[in-house]
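Take a look at the structure set out below.
One chain of protein is taken out of this complex; the other chains stay put.
Now for chain A:
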């Protein structure tokens, strides 16, 4: 079975690095990824192995925040697996129903596994996306900080 999505001829590069870029791609809009990919030479052709297809992931919580796991409810997730002509398989798993985002995420995942391509992609796609996401998080944190209560101890006034 050469078409199995689990078939990865190139040994997957180190999980922490791959986890990082896949997580960044999951948080990016399809248009953001596409726009940044356009700045690079066109990627080699790819063939879809699975999807893009939308399904559900059951989101779990923990009793009391740190106890036994329980099923909180489901969320929509879209996934895609594809193969580049050199045989490298890429996967995309993204929250929501955007098929284009899942396919672009899988494409970038496949491209990033090639050490020769990785630095250019990191600089043109992954790093700018990570920066934009950090900026969004920072803006939220700054708004939250403005609503932090500063208590003053009342001193007796005489």
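Following the convention adopted for this analysis, a contact is a pair of C-beta atoms (placed from the backbone, for glycine too) under 8 Å apart; a residue touches a chain by one contact, two chains touch by 3 or more; residues count from 1.
Going forward, contacts and distances are computed from a predicted model.
Considering only "Cyclase", "Xanthine dehydrogenase family protein subunit M", "Fumarate reductase iron-sulfur subunit" or "Carbon-phosphorus lyase complex subunit PhnI", the record for the omitted chain gives "Carbon-phosphorus lyase complex subunit PhnI", by its UniProt protein name. When the whole complex is considered, the residue among A:41, A:67 or A:115 that touches the unshown chain is A:67. Considering the complete assembly, chain A touches the hidden chain via residues 5-6, 8, 12, 15, 18-19, 22-23, 26-27, 53-77, 79, 81, 91, 93-97, 137-149, 151.
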